[in-house]
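Okay, here's the structure, questions in a sec.
A single protein chain has been removed from this complex, and every other one stays in its place.
Order of writing sets the chain letters: A and B. Residues in each chain are counted from 1.
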Amino acid sequence: MFPKNTWYVACTPDEIADKPLGRQICGERIVFYRGPEGKVAAVEDFCPHRGAPLSLGRVTDGQLVCGYHGLVMGCDGKVVSMPGQRVRGFPCTRSFPVVERYGFIWVWTGDEKLADPAQIHHLEWAVSPDWAYGGGLYHIKCEYRLMIDNLMDLTHETYVHATSIGQKEIDESPVTTQTEGDTVVTSRFMENVMAPPFWREALRANHLADDVAVDRWQICRFTPPSHVLIEVGVAHAGHGGYDADPRYKASSIVVDFITPETETSHWYFWGMARNFKPEDEALTATIREGQGNIFAEDMEMLERQQENLLAYPERRLLMLNIDSGGINARRVLERMVAQERNIPA
Amino acid sequence: MFPKNTWYVACTPDEIADKPLGRQICGERIVFYRGPEGKVAAVEDFCPHRGAPLSLGRVTDGQLVCGYHGLVMGCDGKVVSMPGQRVRGFPCTRSFPVVERYGFIWVWTGDEKLADPAQIHHLEWAVSPDWAYGGGLYHIKCEYRLMIDNLMDLTHETYVHATSIGQKEIDESPVTTQTEGDTVVTSRFMENVMAPPFWREALRANHLADDVAVDRWQICRFTPPSHVLIEVGVAHAGHGGYDADPRYKASSIVVDFITPETETSHWYFWGMARNFKPEDEALTATIREGQGNIFAEDMEMLERQQENLLAYPERRLLMLNIDSGGINARRVLERMVAQERNIPA
Partner (left out) sequence: MFPKNTWYVACTPDEIADKPLGRQICGERIVFYRGPEGKVAAVEDFCPHRGAPLSLGRVTDGQLVCGYHGLVMGCDGKVVSMPGQRVRGFPCTRSFPVVERYGFIWVWTGDEKLADPAQIHHLEWAVSPDWAYGGGLYHIKCEYRLMIDNLMDLTHETYVHATSIGQKEIDESPVTTQTEGDTVVTSRFMENVMAPPFWREALRANHLADDVAVDRWQICRFTPPSHVLIEVGVAHAGHGGYDADPRYKASSIVVDFITPETETSHWYFWGMARNFKPEDEALTATIREGQGNIFAEDMEMLERQQENLLAYPERRLLMLNIDSGGINARRVLERMVAQERNIPA
């Protein structure tokens, strides 16, 4: 259950730097590569000749060459040539709209005619020199909506991430969830608390005292199909919290692009964008490693949750106030899917 | 195919010493832990909030706390509390009767109203200071009845365990099988034979000559649902065999608790109880290691047998006299299952 007429993050440029990349997205087997003039291209990962995966081939002069018998595939899915063959009558392979933007390759697996790159949201942190970004990719064997739930309800930090970003006050602070159109925002503000280890480190990186009370905030913003950007930060208490002057705070954006692979697995592109010390690459690496460790803690929980849900498909789960971010996001997704299928929502 | 209104061994105390244990038994996913006052508890391994396995959580003050969002589960399956939530209306989770006795945790996965701890058979070797016990646990990918068959027909020792406890005379000695109510007993007595390696070692441990003829016995006792206790031993020949005075013999009880996991897999709790040198912990460890090696020899055979039976489901197997222990045990089990389902047996 996922909308297809939308842009998903498919991969990052480094993944197609040396050779084509085969990746299943929304149930489609796709090969991504750099075509003519280095422009990204994506076609079905299935050679029309004998069904070999084109991703086992190579790119020569911007052309994708099948690694089995040398069929040359164009980025539009039309066969360009094949040794010793006339290819004019060859069937066309499906190609997928792709866009390289903000440091990611985006793919559209639905109706090609509707693919408009302008629908990709602007990501200021990805283009501004004031920001630095570091991130990674995890393959997780659970449906992508369980990850959205996870990120739209950060009370789990207290339990899953107890030693890094969790703290008891998360539980104790109420959340506010607001839906505007297709955007769902869940916010939590904690006042006058002690920062947990991850944030104490961030305070020090900003040359701020880490042993004084802070105000802490988490603003989770879901936009379709499955992007969750979370504004997180702490400010020395009494300076305005989220609105405090930059010299009193450490803040960043947790970046989550969640791409369905199958109905029960997904690709999780995670990262962090920060607007302090953007030139400090060592700091980027340190944050990236710490975040990678924290997000790995979610994997076992999510995969085992998925197993449980598959074992007991008839069970109705609770829908508490803390779940309303995920629930509202699911409603947006259901509406999108119904619209794609022309089913009255 | 397994009775559910009965007590199975679920785990041993060491398995729940540090954290909750998730284990599937008779198809039910269950979490075992120590609840209030250290009393064992078992509830379904499924958090009613979002379906996370409770076994990934922790126990705090005798309460099971979900490791995802902090729901606190009571040992009766009623939700105790959850941060920021009123839990009175929360649905109840299934709890399972559990009893800690004889060094094992026993669970009842059937109708709770029928669960009577008095039905657990008395195990003298588990409570008497004259006895020592050592054992282990194997997970085996075959249905539990194949293991019962295995243990109720020890002719396999000659072939599977040729280098330790097997000897040709096992084959050559007739077996006697008797059924009394739900108990099935298969006995074999060998007179005036040389002891195989395992028993020569046991004779030496009893300060008995190991190079003289012995009488050897194997008395396999099946009691429902799937316990096979085997009296085994050797005595210097001519002193009365099974009834010989203790100073002429080495004997022990092979303990087998066989707990279905699914229709095609089970948990095998194996061990040995002995009434000589009970205080000698090094000897317990030695015997345990030897027995562990011997029982591991059965695993490949049983799992491959299961594969064969699944590949050829229509095949009728032979039922020889040596198989009558297993066959009679299966009849008891069929009667129990029919009774549970109110089907005339």
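In the analysis below, a residue touches a chain if its C-beta (ideal position, glycine included) is under 8 Å from a C-beta of that chain, and two chains touch if they have at least 3 such contacts.
Computed from a predicted model, the values in this text were never measured in an experiment.
Colleague: So one chain is hidden, and I want to know which residue out of B:N293, B:N308 or B:Q339 touches that hidden chain in the complete assembly.
Modeller: B:N308
Colleague: Hey, which of A:G57, A:P196, A:G233 or A:G271 is the one touching the hidden chain?
Modeller: Answer from the full complex: A:G57 touches the omitted chain.
Colleague: Extract the touching residues of subunit A with respect to the undisplayed chain.
Modeller: That gives, for subunit A, the contact residues 29, 45-46, 48-53, 56-57, 65-70, 82-85, 90-91.
Colleague: Which positions on subunit B touch the chain that was left off?
Modeller: For subunit B, the residues touching the absent chain are 149, 153, 155-156, 158-160, 171-172, 174, 300-301, 304-305, 307-309, 311-312, 315, 317-318, 320-323.
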